[in-house]
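One structure, as structure tokens, below. Some questions next.
Here is chain A:
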Amino acid sequence: MKEVELTCSATAKEPSALRLVLTLGIAGLISGFILVFVYQYTAPIIAANKAKALREAVFKVVPNSAYLQELHYKDGELVRVADESGGEKVQPGEILYGAYGPDSGFMGYAIVGSGNGFQDTIRLLYGYDPVQRAVLGMHILDSKETPGLGDKIYKDADFVSQFSPVLVDPSVELVKGGRKADNQIDAITGATISSDAVVKIINNAHQKWDDKTKGAPPKFVPPPPPKEKEKDGNE
Partner candidate 1 sequence: MSVAELVGTFRNGVHPHENKEQTENFPIARMAFGKIFTLPLSQHLGAPSKSIVEVGQTVFRGQLLAEAGGYVSANLHSPVDGKVITIGPRRHPRGDLATCIELEADPFSTQTINASPQNDPMNMSTDDFVASIQDSGLVGLGGAAFPTHVKYKLPEGKTCEHLAINGCECEPYLTCDHRTMVERPEAVVRGITIAAKILGAKKTSVGIEKNKPDAIAAMQEATKNLDDIEVYPLKVKYPQGAEKMLIKAIYGIEVPAGKLPLDVGVVVNNVATMTQFADWFDEGLPLIERVVTVAGTAIARPANLIIPVGTSVREVLDFCGLDMNTQQVIMGGPMMGMPLSSLDVPVLKGTSGLLAFTEAPKGHQNTLACISCGQCLEACGYFLNPARLAKLAQARRWDELDDFYVNDCMECGACSWVCPSSIPIVQLIRTGKGALRELKANQQA
Partner candidate 2 sequence: MSATKSYSEEFLKGIWKENPVFIQVLGMCPMLAVTNTAVNAIAMGVATAFVLLGSSILVSLLRKVIAKPVRISTYIVIIATFVTVADYSIEAFSPALHRELGAFIALIVVNCLILGRQEAYSSKNTVGFAIVDASGMAIGFAFALFCLGATREILGFGTFFGSPIFGEHFEPWVIMALPPGGFLMLGFILLFFNWLEQRKKGAAV
């Protein structure tokens, strides 16, 4: 590029410090204004998107569910995260989701698990029924597995459908050449390591939550509808 000026002109007077501060100040001010405006406008939409994505995932792994609420384990029982008023914030890793049917009846839990795959960390969500002691469904949230091979853990419908349901006792087991028992998953040919990772993640997550989900599930408390409306009205 011929236009590039390689050196500052030596004859030009060195600008004052005030000028430098002013320049950056103006740039920062303009930038700030734009960002505040954009953030104001997009933040609720982004939040709504995220919530919607999560809901969809939960409803997928717990079939026929229609409502969900965030739960966490406190003082020997699972309680709603929403009940925490002013208390310490709950870490995302300590949250699981209770899924409820259209009649507000408890359908199962949706649990997030993560662990090492073939390439990178795999994050997944699985539905769990503490009564049947079975995984109801599995959905990969995040993975960078090899396209065409490892990515079959979410692209291959046959593999995914094996998780609805699969028994967790004594543990979910990976086998080759077809599943023979209700706690078995048939590995994807050529992607044994990725399949194994999925099964391991579920087993690990189950170990963590097994005892905590043995008690009675908390009741579904529908969110107060007027508040939502108010927000919508503001827009």
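As a selection rule, all candidates are chains of the complex that A comes from, given by their letters.
As a working rule, a residue touches a chain if its C-beta (ideal position, glycine included) is under 8 Å from a C-beta of that chain, and two chains touch if they have at least 3 such contacts; residues count from 1.
Keep in mind that what you see is a predicted model, and the values were worked out from it rather than measured.
**Student:** For chain A, choose the touching candidate in this complex from 1 or 2.
**Tutor:** Answer for chain A: candidate 2.
**Student:** Flag every residue of chain A that touches candidate 2 in the complex, lowest number first.
**Tutor:** 1, 3-5, 8, 12, 14-15, 19-20, 22-24, 26-28, 30-31, 34-35, 38-39, 41-43, 45-46, 49-50, 53, 146-149
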